[in-house]
Each structure stands twice: as structure tokens, then as C-alpha cells.
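Missing here: one protein chain of the complex. Every other protein chain is in place.
Here is chain A:
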Amino acid sequence: MDNNQYLEMFLQESQEHIESLNNNLLDLEKNSNDKHIIDEIFRSAHTIKGMAATMGFGNMNKLSHKMEDLLQDIRNNTIEVTDNVMEILFKCVDTLSEMVDLITEKGDDTLNVEDLINLLDNINSDKNEIAATNIKVTPTETEQDINIYEKDIIEEALKQGYKSFRIKIVIDKSCIMKSARAFIIFNELEKMGSIIYSSPSIEDIEDEKFESEFSIHLLSKFDKEYIKEKLLSISELKEIIIEEILFPKEMSKVEKKENNEIKNVQKNTKTTKTVRVDIERLDNLMNLVSELIIVKTRLEDIESDNKNSEKAATIEYLERITTNLHDAVMKVRMVPVERVFSRFPRMVRDVSRELNKKITLNMYGEETEVDRTIIDEIGDPLVHLIRNSIDHGIETPEERIKIKKPETGIINLKAYHEGNNVIIEVSDDGAGIDLDKIKTKAIEKGFMSKEELNQISKDKIIKILFEPGFSTSDKISDISGRGVGLDVVKTKIEALNGDVDVITEKNKGTKFVIKLPLTLAIIQALLVKVGDEKYAFPLNSISEVVHKNINEIHKVQGKEVILYRGKVIPLIRLNEILEIENTGLNVDLICVILKKGENLAACIIDELIGQQEIVIKPLGKYLSNIKIVSGATILGDGQVALIIDSNNLF
């Protein structure tokens, strides 16, 4: 069988299961007695095992199998969920994740798992015998072989309106692939309900360690006839015996079942109507919409010199449709920030343990949607910020008790929409940023002199944190403090046309606020002319356009400046930066006031063309070293205009 076409699906699903394993393990750590969580974990591990076996990834199959054994023991209450057990389970998940990465890269899962498997075996060793005998018991149609755990489930299920069936299946002797046949049966049954017990065990059946018959305990809402009919559609089965098991006591409860309980069950099994789409196809669709917008702009241009009302109305209609289409495609490309957030609970747990700190991570607004292109980029900056909070922000439990704070620190991760932006906040209730420490370090590292530091505002001092090569941490730890963190965060966010801000108060905590545009593909821009060339400025980098007289240019320390709203701001002669010859002396200057955070600069241009919706296209790898240009766009007439990256102008 050609597995290639399934490989991608396998990888994707494995990743999802690993993610859910991670989340559920974190939950389990908090309530180690919750049966539902253990069930979830077991299910994920089981699915991974099954998939890995089908795809022929032996190592992965082996590891998840062992993991499943351990989980089974936890389910049966033969093993307690201790710290040690949790640690091993986390390690298993990490290793599985590594294997998935390896498979993605190289196509195989060769990873040394002996140590881990030994650990698993050690835990299991005491229980193995019991477990083994448990499995080998031949089924009798009584309740005795249903252990306590299963009884619990059955009772719970009966309350929720499920029926309990004992199904015995005999496969035809002539059947060649018994386990495959069994697999189909299991699949079919799982569609109708859940299998809580099978004899021989599912593993043994998969390995063909059974003669020709096996029995299953199924919980299902369907009736006996329906199940039988479904099973009869599977070929090569010799005999099917279905028997409903009634528990007299529970039955009376079943009748009293509440409607809302049924709803609960339905909610759990609800399948959302979604389609998986290859990202490339979406990008392609987006490109086509971009093209359409360009053509539309072109039509509008032609239209402006041509007065024909019917044609104008049609073009207006076209404009409305393209705008709607653009919105619709944008929405399709939006993904919830949960995609990035989901890895943080695990990270916070691991890092805080490493540093012996107690930290609770709260996440809000995981459902907030952002364009896919942005999602892929914000992961690293957020990791930096959260690690920073854990390492520098939150104090050790002892210190916290000393200053009468709750022993456990809190990190809040919050995402929400604000206008055309997405805001992501990372805040902690830790020590806050020590301004004096920044000052001392800044002098030490020669960023600024003492005199300069005394003159600038508190906010500006905090901004020094984002300078390359600056770190206030006294000791260089593994977590952060290499002085690369915050400037990387800043560069990355700015590259996305976003902005980072810090608010901090001593002993109260620190808050980093990241502001990002909703999308990077299509923006509003101001088109200008410098000499004969057309350029575009992203509208969100412009504060205003003003006219100035040539006499209003002053010189400060040899640099040209102008007064703007009572502030002295630098003047940029764009034609010089762009190496365009000056077309002559103008008395009236058109200045585009650019903003970069709180800094402003006036940029002289020759002519304003107007505001326009533009589609951003990358300049490509070959020209990636050109810093003042962030991309290009195609104008209505098919020509290319470059987009100025004002962050690199001043």
C-alpha cells in the first residue's frame, strides 16, 4: 500500500493528539483522580498507537503501546498518579512529538527510546502479572469480569441513556486477515458507541493473537437490531451474538434521566462541520483575490476619465463584491491564537519547575482570530516574553511570602481585537522592572551616560530594554538573560508591522502589550511620488500630511529639523535616501509625518497621489537585503511601486 498520501494526514492527526495529550496531562496533574481525563489521555495514546502501527512506524507504535499499558493501569487503579508517573508520561509525549518531527523531516522515527521504555517497564513490572492474567480470562457472560472501573463507566453511561451490550463475534475460519476484519468491526462499533472492554484485548486482536472469536462490551444509544444489521454488512463473519445487559438497579435511574444530561453527551460527541484545506490552496486563492483587486483598481482608474453612468454603477457593484470576497477569503485564512497559546501551559509548567517557582498561567481570548501569516510569526516572541516573566518577573515563593504576596505567581496571557489590530498582552504579578538596575546597566554597557539618563523619561528608560545586547539579568541563565530576548521580540514584531509596549510597576508586575495588524496581505496605503517614481507608505505608519514652507526648516547640530505641533522632529529628504535627483527647489514642501512608536519624523515628498488599498507582495529572496523597502505592490496600470519601510528610515 502506498502510505504517502496518508502520511500528511497521519502527521497532522498525531500532532493534534500530542497537543491534546499535553493539555490533558496538565489537567491530570491538577486533578489526578479525574477518570474522564485519564480516558481522554488513553484514547489519544491509543489512537496514536493505532495510526503508527498502520503507517509502519514501529518505534512510535512501541512507545505509545507501553504508554497505553501504563494508562490502563492508572485506569484500573493499580497504579497511582505520582509525580514520577507524570514525569514519565510527559517524557513519553515529548518523545512522541520528537518522533513526529523526525518523521516530518526524514520519514522515519528512529529515536532511542530504550531508557524511556525501561522506565515504563519498571513502573509496570509490579502490575504486569495481574494485568496479564486479567486479559487472558476467557469471557463468560456474567458481570464478574467487568471490573470496578468499567462498572463505573457503565453506570454513568446508563444514566445518560446508553445501552450496554455484550457482543460475541466469530470470524469465518477462511478469513485470511482476521485482524483487519476485526479492525473494521471495531471501527464500525466505535461509530455507534464506545467499546469499553474486549476479550482478547484490542492489542492481542491487532496482533492476531486470537483464534476466530472475540467478545466486546459496547455502550451505545442504538438498539440491538440496528447494531446487528450494521455488523451483518461486514463480510466473512460467521456468527454474531448480541445481548443487552441490564442492570436492574441502574435501569430505574435510566428512566429518570434528565433531558439536559442527554444534551451534555451530545455536546461531547459533537462534530463540527469543517474541511481541512491545504494552506497552499488558500494562499493561491488569496493571490487570485489580490489580482482581482488590482484589476478592479485599474478599472476604476479608467472609469474616472469616462462618464458612463451604467458602467460606473457596474464597477461600483464590482467593487462591493471584491471587497466582500476579500473579507470572506481573509476570514478563511484566520486562525485562532489558540494555535500558538496551546503550547504555553506546558512550557510554563516545565520552566517554573526548573526554577522552583510556583506559577499559574491564565489564558484569555484564545479564540481571537488572526491571519495565518501572523500566527506563524508570533510564537517565538511570545515564548521570549513568557520566559522572561517566569525568569525575571515572578519572584521565588520565599521572596513572595516575605513581601506578603500569594506564594503562587500569576502570568496572564490575553488576546483581543481592537479596531483593525490584535492585541496580545503578557502580564505577570512579579517584581516589575527595576529602573535603577536598567540605568546602572545602561551606563555600564555604554548605552548612555548618567547625565543623559537623568534627562529622559521613565518610559524611555524602559525602552532601553529593547536595545540589542542589553540584559539586566545578573546571571546568565538557561531560560533568558542572554540579552538577545527583548530586541529579538521587538524586531520580529516590527517586521510584522506591529508594536510592543511595556508597562511596569515595582513589586506589582510587568505587562508587555503587543499590537499587531489583522493581516499582512492587503493594507491601506498612501501613494506618493518622489521624482518620477511612485512609492507607497503603509497608512498605519503615517500620522499626518502637512505643508511646510522652506523657511521653516531649521538646523540642529547640522541636522535638518522642523517644528511640528510644538515638537522638534527630524526632517528626512526622501529623494536623497532613494538616490533620486532633486527636481528643483520647491518653496512649498509636502511633509508626510511618519510615526515609529512615539518617535516622529517628517519626510519630504514631491507629490501626493492618494490613499489606496494595496496588495503587499514580497520583493523576494534576491533583494532581501534592501532594508528601506518592505515589499512591493502592483498598481492599477500593472506597474510596480515599492513600499517604504518607515521603521528603517529613522
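Just so we're on the same page, a contact is a pair of C-beta atoms (placed from the backbone, for glycine too) under 8 Å apart; a residue touches a chain by one contact, two chains touch by 3 or more; residues count from 1.
Heads up, the rule we're going with is that contacts and distances are computed from a predicted model.
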Candidate names "BolA/IbaG family iron-sulfur metabolism protein", "ABC transporter permease", "Chemotaxis protein CheW" or "UvrB/UvrC motif-containing protein"; UniProt protein name, chain not shown: "Chemotaxis protein CheW"
Per the touch definition above, residue among A:I456, A:L563 or A:V640 touching the missing chain: A:V640
Contacting the left-out chain in the complete assembly, out of A:E16, A:E291, A:E505 or A:E607: A:E291
Where the unshown chain meets chain A, residue by residue: 287, 290-291, 294, 533, 577-580, 617-623, 626-629, 632, 634, 638-642
